[in-house]
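Following this message is one structure expressed as structure tokens.
All protein chains of the complex are present and in place, except for one that has been dropped.
Chains here go by letter, A, B and C, matching the order in which they are written, and residues are numbered from 1 within each.
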Amino acid sequence: MNALAALPLATATPGWHDLVGLLPELIVAGGFLALMLLDLVVPPARRTWLAVFSGAVLVGALAVSVWGWYDAGSAGRSVFFGAFAYDRLAEFANCVILVTTLLTVAISPGYLNRRRLHHGEYYSLLMAATVGMMLLAGATSLMVIFLAIELLSISLYILSGFSRQEERSQEAAVKYLLLGSFASAFLLFGMALVYGETGHTQLAQIAAAMSRSLPVDPLLVGGIILMFVGLAFKVSAAPFHAWTPDVYQGAPTSVTTFMSVATKVAAFIVIIRLFDDAFASYYSRWSAVVIAVAILSMVVGNLAALTQNSIKRMLAYSGIAQAGYILIGVAVGVGTPLGVQGALYYLAAYAFTNLGAFAVVTVMSGRGEDLDSYDHLRGLWHRRPYVAAALAFFLLSLAGFPFTAGFIGKFLVFAAAIQAHNVALALWGIGTSAVSVFYYLRVTLIMFQRPKEDAPAYEWPRTGWAGSAVLLVTAAGTLVLGVFVVLVLTVASMAQAGTLPGT
Amino acid sequence: MSGFPWLTAILLLPAAGALVLQLIPGRAADLIKGVTVVVAAAEVVLVAIVVYGVATTSAIGGGPLPMHYVEQANWIPAIGASYHLGVDGVSAWILALNAGVFLLGALVVPRRSTERLKLFCGLMLLAEAATTGVLISLDLLLFYVFWEGMLIPLYFLLAFYGNENRGRATLKFVIYTVAGSLLMLLAILYLHFQALAGGHNTFDLEVLLQNPLPAQAGVPLPFTTIQTLSPAMFAFLAFALAFAIKLPIVPFHTWLPDLYESAPAPALVFFAGVVSKMGAYGFIRFGITLFSGPVHQLQPLLVALALLSILYGAMMALSQTDLKRIVAYASISHLGFIALGIFSLNQNGIDGAVIQILNHGIIIAGLFLVVDVVEARTGTRDIRELGGLQKRMPWLYVFFLVITLGALGLPGTNGFVGEVTIMLGAFQYFWLLAVLAGLGVLIAAWYMLRMHQGMMHGPVRAVTEKVHDLRFREGLVLAPLAVLIVLLGVYPHPVGDVTAQAVPGYVTLADASQSPVAIPTAVRYGAVP
Amino acid sequence: MSPSTAALLAGLVLLFPLAGSALCGLIGPVLGRRFVNLAGTLSIGAAFAVTLVIFAQVLGAASGHQSTTATLWNWLDLGPGNLNVSVDVTIDQLSVLMLLVITGVGLLIHVYSVGYMEHDPGVARFFSYMNFFIFSMVLLVLAANMIILIIGWAAVALSSYLLIGFWYERESAVLAARKAMITQVIGDVALVIAAILIFVNLKSVPQICIPPPGEVCALQLQSSQHLFTLSLPQIFANASSLGAGSALITLICILLAVGAFAKSAQFPLHTWLPDAMEGPTPVSALIHAATMVTAGVYLIARFHPLFDLAPIASGMVACVGMGTAVMAGFIALSQVDIKRVIAYSTMSQIGLMIFAVGIGAYAAGMYQFLLHAFFKALLFLAAGNVIHAVHDEQDIREMGGLDSRMRVTAWCFLVGSLALAGFLFAGMFSKEDLLGFGLINGPGAPALYIVGIVVNVLTGLYAFRLYGTAFRGEPRSDAARNAHESKAVMLWPVVILAGLSALAGWILQWPIAFGPHLIDAFLNPVFTSPGSGPIAKAPSLGLGVIGFVIGVTCSLIGIAIALRIWVRRDLDPSRVLARPGLRLLPRLSFNKLYFDEIYDALLVRPTRALARGLRRVGDPVMDSWIKGVSGVATDFSSAFRTIQTGLIRDYASYMVLFVVIFTVAVMLAAGLAK
Partner (left out) sequence: MTLSQAMFPWLLLTAAFLFTLGALGVLIRRNPLVVFMCIELMLNAVNLALVGYSSYLNSEEGQVFAFMVIVVAAAEVVVGLGLLTRVFSIGRELDVDDLDELKQ
């Protein structure tokens, strides 16, 4: 009992101001529960209403998050006794995640109807995953991090296997499940070590303990590395990426759209919170691993993408490579604020761009199955010029051409690397970027080709107003982030400045 | 030079034009083309006003490179990037060339046979906006954004329009270019952080010029005492690579012939006319000014490569049979002259290079138009199948003759003005260069005449049996080029005058450090009575 | 003459032919033959009229003020110390003399062309080119700035190119035009490099100012400074700053001479001229005989202040000139194309002019230029009549007996041949004049004089071989049998030229056939100012007489032999040439000493082969690294695909592997650090 008394946990109960810090998450969680119930009453033909309802919930949460940005203030505050951060970093992440989910929801009904997958639990699972991600973004306790990760993971496991009749989808789900659990075990073991060596599960206290624990504790270092491995799995960084192409390809495209973006955003936020903030005093210990993973991701992702012939797999590998670029920002983020800012900017840019790219694949997917091979894109330009132009634009952004968000993202992380005197890292980035141009542009070239005379032209579905709107929003976002840099860069730097726990 | 933001206007006008085009229904081909031409023409008028202003007023700013029409605003204050525009004697005429060739491109877009005309015109106007941006940016990051952003419209233009090999060629071009320019981005970042260390959070060219790079030695390689190149040298190499690829200088040219062969004529007109000149412009504006030390150290290598371009391009042009490839290699050879002028690092050389940029733009646009007309009429570009066109197309012959003469640098045409000035500049650096460049001129006469005569003279062949002469509209496009070739050959003074205003500033910057190659005092320029 | 007057007159004499060219070329095809004939000839007539005015002005100007330089407009000004060129024109005795020939002979040839081109559909184009040629040539001789001179130089080459290739459907004409143009470009490049050398090295010559009483010097040039100019008067005034006899000035003069050789078809840049006969005959008369090819002589004469200071270069020029004269004379002996024979004779005669200016006898060279223009134009036009009469047959073996069928032409041709051979008429005066200078001037004098004597013999031989074969004897073809005299418009110019050829020498040199002549007196101020006198010393009267007699005798020997072989046919050259030592000579002569073949083997073919080789090797090699990089990238990509087996256990093992590597490495590092 003495020990219990020593804990701040036991001495107080959560108050309203703690709940305010969790308001967006609570709204979405409420939506999740409500959707489960609504699914029972909404007739199958009207399931689009569920999407509308989800959208409303997400918009509400988004509004609250924006309000929260101002409410939390530049310093932010810790809620639930240090277990959760109510700061601008979290709200920034919330906004990105919520926008991502919102756009995913918007393209889902059309896609699901076409694939005959329109079941009500889709939306509730989406909501659950979103809650997990938002919690992850704000978590400042090892326990919350773990719970949030599992919440989002389990939801995504189910969503990956959502196409129950399709073997590919099932295989993807099992792979994701087994490998995800496996990675969680490493994450957990790392957490156990970190907890054991510092005596705390809350980041603020861990950080304090770490700065006291110098000289170095090998077990603690091992724990940090294991935690990084677990999180690197979530952001699909090489060499822990192997599941990514398979799962992205097998999962229904709307799910891939969602998880390729939102998971990465949430997991990166927590990586930034952990490594560039809480574990900053152990920077010299973990930086080599992060740099190695960054380089491996860029190399493996870009090179493997070169010879793909499925757009989903190509985008999966591209996502691996993009994770590598963001990791550059993380790797140099300690002592170089530009690194974290660049990573955050990159995340926002990546969210719009990658979402847009996958959204095109989603709205263009076939009836029975996802037709994702390059052959199915041949001639898209001639039939659906605007969709093709949008995809080309997103691919250019991923490749890092100016006037697109991707350029500014890359520019910022490379700048950070150079500012941190790590020119080699920037050079790796530059070299692999040059390689990446090839496979991105190859896809556009295939779209420009005329369909072969003998092969019957593939009939692409109509885009629909929701799909058009999503493409428009993502394209506009990509353009705005590529030109009016100041907007989001300011936001990113404010988010970076107020990061909790703030060592 | 009132408060009106002229440069923003010339930057935004084409982009706005591209937007306006989107409001027009795709079926109204005449309207689309009309609007495009009007926008391009309005751009020409605006640029003409700017060039006139540059020619008649004195530059403002006490910086190392006095500019006209300067505009400055914040862009990304956090990292010191600014929206800083300006134009000077070096960029003024290139700007005019830019506007001119895009107008030409707009005029020659085939209205009926171009698929998705609206897209084509829109992309073309966007490309114009980007190239304009490259020419007027005084902020390195802004410059880079336009430099690289230029690729987007160009990529679509070249990838979507053109012959069946376009995909591969375009991809090669884009990847080649991107690889080069990404390294330049690193170098730009290096410059930025060097300035930041000195207390200037900036990408601004003028500020960077006023705070030259500290002379840092390289670091020894691991386990050895061999020094790496200095950081400044690395940075220069990165810039130089980007510009050399775009220019292109042999051996970085291999993307060019394939691309030119597969690209459609209207795109080629401005691609060959002005886009490839951006490399030369970059060398002048950024390469030699920011890196006077490295550029002097590497000067022998650079001039050697320029010379290699001249001779190699000429020899290759001599052995080709495809008209477009002949012109492509001829272009490489001519661009080698421009590079030679720049790397002479003296006033004559750089003046000549700028003059030649303008003149070559006019000539190459003309050549590609002629090739296009001939290909459209006869269905072939193989010189072995052509012949006797003079009989069937006397008007084409007249224009083509003038253009050919310009291309072979005949004195009295504009090609000569630049070449002789460049040769003078090269001579002032090292006499042998001028002699070998003269050899290039000689081979130029050979391959240009081979091409010209092969197409025009000899008996009428099967493919040329039933061709008709230029239509009035086509003549209207070629005639101004021919007139300009002659006019600028007999009265190049306006160009030279504007250019000579600005070039001394560049030479001074390039000369900021001592040249390791001793130039005999007899050929150095000195005081004048 | 005030500069503004000079500018006006020069502008007019430039403008008329240019306007004529534009009119004929642009609206000529629409308005028809009559208009073209009028516009084409009247423009030259107007230019000739203006030239006469200029001539009068120059004659009337006070001594020492005959040379006027005026600026038309500023061509390029790149600031102090940099290229700085204005379009300057100089009117002086030398340019006026050239102008007179260009426009005068040009006018006659234009008139003749009206008849000659009567049936050609491209007459508008023809007159346009011809007018443009006159314009170019006028620009060339008026230019007072090296760049402008080079522009004129190139424009001349261009019009020559256009006119050689006039009948563009003939493959041979096209090739000949290309060959001529490329040769001209060699000359252009040489001139440009010479100009650059002058530009970077020319300094002001320090002048010692002795102020007239009561005045002070306005400009005191204390030290020598770089001038950075290409203005000819300035170059000439300060030529000595390049260093008399120095390597630099020698190099400059050699480059100038190369330019001159290219234009004047001198060895080794002579091979284009015979091929240039592919052009219409009036073209050959105007361009490839009377005017353009003598531009090289003009150039050297114009740059005499430099050549005076470069004895080695001058000597080389003299040798090349004389060498070409002999070579061309030798080749002319066996050619069978009527125009080619005349072309080689032109080459030979110009060789003599070049020799003259090479030894410093500039006025003598220009004298030969003037008279040669008359008789060579005459020969070509007469040849044109013949060709016309025998229906475009140019092989003299197919002619014969034309003297009775074309009486006027035959007489005129005879006058021309005599003038060419140097007996009684024009050639006698000018050739013996310049050979006389050769007696005591030039490298190793009188060695070259002796060669010149041989040239005289050769000239007599080939001139009368031509005359004899074409006009005398029996007709050897139906065409020749049915030949008849040309009509008046083609006859009158020939007759006038015959008159000029016959009389000009006598008038200009009245009353004695050797010694100083009017041209010498007229041009003397040009070649003695500023500062440097002619280095050629005139032979004494006695020596002159001896030289004259020897020269004319040699010419007569040549004529006599030719008459015996080809007219009286009582001497068979083949017997002599069958001797072992001489057996090769006819082959060499007939095949033009194999120059074309040698150049083809040494220059053209290797260059082509190199180009083809580069095409096969160059780009692929430079591309290979791209291929290599992409190959490596693709290999890696395949490797990554291979390890992406799809098996969960594999994926898990990769994770474990890297977890172990990372953790162990980092923990070890941490442990070691502790």
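Assume a contact is a pair of C-beta atoms (placed from the backbone, for glycine too) under 8 Å apart; a residue touches a chain by one contact, two chains touch by 3 or more.
On a predicted model such as this, the values are computed, not experimentally measured, just so you know.
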item: Contact set of the excluded chain (shown chains only); value: A, C
item: Contact partner of the left-out chain, one of A:V52, A:L147 or A:A469; value: A:L147
item: Among A:V174, A:A208 or A:V480, residue touching the chain not depicted; value: A:V174
item: Residue touching the undisplayed chain, where the options are A:G21, A:G68, A:G161 or A:G319; value: A:G161
item: Chain not shown, touching residues in chain C; value: 641-642, 644-649, 652-653, 656
item: Residues belonging to chain A that touch the chain removed from view; value: 3-4, 7, 142-143, 146-147, 150, 154, 157-158, 161, 164, 167-168, 170-175, 177-178, 181-182, 184-185, 188-189, 191-193, 195-196, 199-201, 245-247, 249-250
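We adopt the following convention: only the chains that are shown with their structure count from here on.
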item: Between chain B and chain A, distance of the C-alpha-averaged centres to the nearest whole Å; value: 43
item: Gap in Å, rounded to a whole number, between the CA centres of chain C and chain B; value: 36
item: Gap in Å, rounded to a whole number, between the CA centres of chain C and chain A; value: 78
item: For chain A, residues contacting two or more additional chains; value: 438
item: Residues on chain C engaged by chain A in the complex (per definition of touch); value: 630, 633-634, 636-638, 640-641, 644, 646, 648, 650-652, 654-655, 657-659, 662-663, 665-671, 673-674
item: Touching residues on chain B, where the partner in the complex is chain C; value: 172, 176, 250-251, 253-254, 257, 312, 315-316, 318-320, 347-348, 351-352, 388, 390-391, 394, 398, 405, 408, 410-412, 416-417, 420-421, 423-424, 427-428, 434-435, 438-439, 441-443, 445-446, 449-450, 453, 456-460, 489-493, 496-497, 499-500, 503-504, 522-523, 525-529
item: Chain A to chain B touching residues, read off their complex; value: 338, 341, 381, 385, 392, 396, 399, 401-403, 407, 411, 414-415, 418-419, 423, 426-427, 430, 433-434, 437-438, 441-442, 444-445, 448-449, 485-486, 489-490, 493
